[in-house]
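I have a structure I would like to understand better, so I am pasting it below and will then ask my questions one at a time.
Excluded from the complex is one protein chain; the other protein chains are retained at their positions.
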Amino acid sequence: MATLKLTKVTKAYGNIEILHGIDLDIESGEFIVFVGPSGCGKSTLLRTIAGLEQITSGTLEIDGVVVNDIPPSQRGIAMVFQSYALYPHMTVYDNMAFGMRLARKSRQEIDERVKYAANILQLTPYLDRLPKALSGGQRQRVAIGRAICRNPKVFLFDEPLSNLDAALRVATRIEIAKLHESMPDTTMIYVTHDQVEAMTLADRIVVLRSGVIEQVGSPMELYDRPDNIFVAGFIGSPAMNMVPCTFEQSGGEVRARPENHEPVRIPVQIPAGAVGGKGTLGVRPEHLRLADGAEPLFRGRLDIVEHLGELTLLYVDCGFAEPIIAKLEGNVRIERGSEIALAARTGMLHVFDADGRSFPRQEQPLAAE
Amino acid sequence: MSSIAGTKSGLMWAVHISVALLVALWIFPTVGLFVSSFRTADQIAASGWWASLFPQEQNLVLRTADPSKQAQEGDLYVISGNLFADNNEPAAGISAWGVSSRAISDYEPGETADMGDDGRITIEQNGDYRLENDVAFEGRRGERIFVTATTPPKFTLENYEHVLLSGSTTDSMAKAFFNTLTVTIPATVIPIVIAAFAAYALAWMRFPGRALLIAAVVALLVVPLQLALIPLLRLHLGIGIGKGYLGVWLAHTGFGLPLAIYLLRNYMVGLPRDIIENAKVDGATDFQIFTRIVLPLSMPALASFAIFQFLWTWNDLLVAKVFLIDATGETTVMTNQIVELLGTRGGNWEILATAAFVSIAVPLVVFFAMQRYLVRGLLAGSVK
Partner (left out) sequence: MNPALQGLITIVLGVGGCLAYFWLSNQFLDRVLFPARGPNPGRNINRANMVRPWLFLFPAIFALGLYLAYPVFETLRLSLTSRSAGGAFVGLENYMRMGREPKFWEAMRNNMLWLVVVPAVSTAFGLLAAQLTDRIRWGNVAKSIVFMPMAISFVGASVIFKLIYDTRAAGQDQIGVLNAIWLAFDGGPGSFIFLRLVPALILLAFAAFMVYGIYLALRPLVWGESLSGKATWWTFPLRVVVAFAALWLLWLSLHSIYSVFTATLPYGQPQTWLTIPFWNNFFLMAVLIWIQTGFAMVIISAALRGIPEETVEAAIIDGANPFDVFFKIKVPQIMGTIVVVWTTITLVVLKVFDIVYAMTNGQWETQVLANYMYDKLFRANDWGVGSASAIVIMILVTPILIWNVYNARKEMR
């Protein structure tokens, strides 16, 4: 069992506060991903959970025990660092055995556990090598193996794939997912700035910005129902199109009118006080399609077309500050400079108030079309 | 490390205390010399230098002025004055006094002692006293007063005057100071010029035998200069340079070159290749690249070596003794002067300490001012 509970956790260096009162509950066996832009505090939060940084105020509980003042080695955690942090003067075997040797475990137990971890990670032929004789991917696996040998309750990963090349990143990502499956009782906390890793690995994602949690939820929750503009723009690539709009009464209901466009129906309930005011309308590029006779959402001139083979990206200048991006399946032949009308299903629209928060939805989002 | 959860603050305290002890231990010897140079010969002979930093206590027996000095003020007969001045003692502060040899600390400064028929006496902290009586004082001698005096720490500059300005041939460091300066500066400047060119060639030019030459430089770094003394002295004597400044300049240049080339080459190799290649594409000759790009960029390394060589030549004894100093005693450097003083004035610590401190003053100043460059020079090539 390995539950974590953070209550108003704050971390400050002198006068500078990095984390502002983080509240988070993590279930045993969950795969949690901390994600956010550079400087949002995700690594600091991870290191605080590890015990490498002291908590300024607030409490951290692991399995119900407050661990604020407990040293890292006694918290039942293991950490995989971005730069692997292998001991360069020790063999792979010694790297993985180091913690157990410090804990005075028997030689037999050490041998068993190291060989077991090496087996899972296919490191058995490399046990006698020094880290400098290994490739980047192998070193990362040794780092993971060293963590496994600690038999921890909580696994902590600090951007472990950042130093690997693209192909290796995908392969190792899958290995980490499989590792999690093979250890259902172990909680894993993973830090990354790459939202693809977040979406593919996480049970729940914690989006952080400037030391504050913006939203916590499963990947699909964050995708379908982002709480605010920041989360909406962070998840998904290319990012969601955001256009300023005003809310007005039209056709018996409250509609959103994007600048210089016709009002459109929206799937959210606008409180009376917001009518007449400003807001933001958002729609993901993959939910836009060529209008082809349906009610157009946006009109404009096609600026740039990018053919990627499996999809086509259209950059349409609709008079907003940024071009509207549409992601269409397959290879769409269309001429630059032509007049384009784009439409989207009402249920796919996201509406945000003047402060960037999303309005609660009236209905369930439909499955991706 | 202190930010790790669960570290005991006790550990940090232990570290701070250990460092404080280490620092105190390391600075203690030099402080001893420094303090001693400000004390007179008597003071040094009388007590260790560490005691001189604190006020010293003495027990004195002093007399007030004799009755012939008494004056009449109305009904009272008064003798007043200053205990120290009246007894030809140096001024001091009184911490306690008494009128009887069995009770020498009965009174504090400012209090009044009642001696019955002999009068009343008040003594202030600086030694001023006022003896009053209702009847005239008799006798020829003044009252005996027992005083515990504290003399504040006393220091003098006369040692420095003697060593620097007196002009005495054995004790004076002034001439040796200028001699040392004369030896050091050319010996620092000239190797730099020669080594800079050689270092550039070894760093950025391609030619056969380069690796061999670099290995030779590394090997020569290790060769002890004791090996070179005899042959070179004979060479100098043979070709007519003899013992003198020219000889010692040449010697220091030769001995300093391996380190200079090593330091400068290491630094030059680290310069960005792009800048130099860019210049070559632009058509610059090697000479121009060297003078206009590499040399200005290598200033930190040049400064590092200059400081090294300066300290090394200033502090050197052996090379000076072999190549410069002859039997006439006309030429001498400060290190040699100190060795002489150790022999002739070994017991006169006031001279010895002052002379030693004068000789180490300049290196210390250079050290503290240019520490950064010295450290950087040390680190070049040493950290693996």
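In order of appearance the chains are A and B, and numbering begins at 1 in each one.
Keep this in mind: contacts are C-beta pairs under 8 Å (C-beta built on N, C-alpha and C of every residue); 3 or more make two chains touch, one makes a residue touch a chain.
Because the structure is a prediction, the values reported are computed rather than measured.
Q: Shown chains touched by the missing chain?
A: Listed by label, the shown chains it touches are A, B.
Q: Any idea which of A:11, A:113 or A:150 touches the chain not displayed?
A: A:150
Q: In the complete assembly, which of A:78, A:231, A:266 or A:281 touches the absent chain?
A: Of all options in A:78, A:231, A:266 or A:281, contact with the hidden chain holds for A:78.
Q: Need a quick check: the contact residues on chain A for the chain that isn't drawn.
A: So the residues of chain A touching the missing chain come out as 50-52, 71-74, 77-79, 81, 83, 85-91, 94, 98-99, 102-103, 128, 130, 146, 150.
Q: What residues on chain B make contact with the chain left out of this view?
A: Output for chain B: 1-2, 4, 11, 15-16, 18-19, 22-23, 26-30, 32-33, 36, 44-50, 178-179, 181-183, 185-186, 189-190, 193-195, 197-198, 200-202, 205-207, 210-211, 213-232, 235, 245-246, 249-251, 253-255, 257-258, 261, 285-287, 290, 311, 314-318, 321-322, 331, 335, 338-339, 342, 349, 352-353, 356, 359-360, 363-364, 366-368, 371, 375, 378-379, 382-384.
The working rule: only the chains that are shown with their structure count from here on.
Q: Would you pull the chain B residues touching chain A in the complex into a rising list?
A: 3-7
Q: Considering only the defined contacts, which chain A positions touch chain B in the complex?
A: Answer in residue numbers: 51-55, 67-72, 74.
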